[in-house]
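Only a single protein chain was left out; the remaining protein chains are all shown in position.
Read from first to last, the chains carry the letters A and B; within each, the first residue is number 1.
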Amino acid sequence: MDLLSIALSIILDLLSAGFMLAGVGFVLAGTIGVMRLPDFYTRMHAAGVTDTLGAELIIIGLVIQAGFTLVAAKLLLLGFFLFLTSPTATHAVANAAYKAGLAPMLSRFKPPHPRDAGKGEG
Amino acid sequence: MIGYLDFVIALALAGAMAVMLTRLCLGPSLYDRILAVNSFGTKTVLFLSVFAIMVGRADGVDIALLYALINFIATIAILKFFRYRSLDVALSQMTKRIDQVEGGQ
Partner (left out) sequence: MRWNWVYGATLVVVLGVLWLVLSGFWYKPLLVGFGVLAVIIALVLTVRMGLLDDESAPFSQIISFARYWVWLGAEIVKANIYVVKVSLKPDLDIQPVLIRVPVTARSGLGRATFANSITLTPGTVTLAVEEDAFLVHSLTEELADPAAFADMGERVNIAAHESEKA
């Protein structure tokens, strides 16, 4: 019986670790995207990656760690609020930028790779 | 053992927050900056929750919850201010004002 509970706690730890590592991976990928992409509207998409999947996965991981407690309920509530407010905030920023006349870049964006640029010169 | 993982994840989130601050400083347009602030706030909320679970103090989650709501309201308030140059516009008159502004253009 004791062995079973130890095994269960290890499984829960691994599950939580998996969720949180995946979540933090999405957060970092979104952050890199925000730095790399060329204009405001495209950066917005990268920021959305963080806001949706990254945040929810980290919160699920924390809920598994917290177990069946009040803290877990609060974390779920936090995830629910983020799920509702983040698209609204993104839409508000995008709509404000669009109404203010910030023109979206609509051409194909493909910067020359440093490797290709070197080749062209050589 | 899971405590170390929480530490690493909190560190990674802090790094992501630092990168967001660079975007906040670089961001060519106003909206890039607002987006960076909003994204920074989301990461702060996640950092606070991870930190609260890491040190075992449940109060941190309350603060994170509060921060999430204030972050959203602050974003909307900043956008409203930059759109109308005033916070003194009733929500029910917003659409009317938008129509007037767009009709005038």
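In this text, a contact is a pair of C-beta atoms (placed from the backbone, for glycine too) under 8 Å apart; a residue touches a chain by one contact, two chains touch by 3 or more.
Everything numeric here is computed off the predicted structure, so don't read it as measured data.
> What does the interface between subunit A and the hidden chain look like in terms of residue numbers?
26, 29-30, 32-33, 36-39, 41-42, 44-46, 48-49, 52-53, 70, 73-74, 77, 83-84, 86-88, 90-91, 94-95, 98-99, 104-111, 113
Keep this in mind: only the chains that are shown with their structure count from here on.
> How far is the middle of subunit A from the middle of subunit B, if each middle is the mean of its Cα atoms, in Å?
The computed centroid separation for subunit A versus subunit B comes out at 14 Å.
> Which positions of subunit A touch subunit B when the two form their complex?
Spelled out, the residues of subunit A in touch with subunit B are 13, 16-17, 20-21, 24, 27-28, 30-32, 34-35, 40, 43-44, 47, 50-51, 54-55, 58-59, 62, 65-66, 70-71, 74-75, 77-78, 81-82, 85-86, 88-90, 92-93, 96-97, 99-100, 102.
> Which subunit B residues qualify as touching subunit A in the complex?
Where subunit B meets subunit A, its residues are 1-2, 5-6, 9, 12-13, 15-16, 19-20, 22-23, 29, 31-32, 34-36, 38-39, 42-43, 45-46, 49-50, 52-53, 58, 61-62, 64-65, 68-69, 72, 75-76, 79, 82-83, 98, 102.
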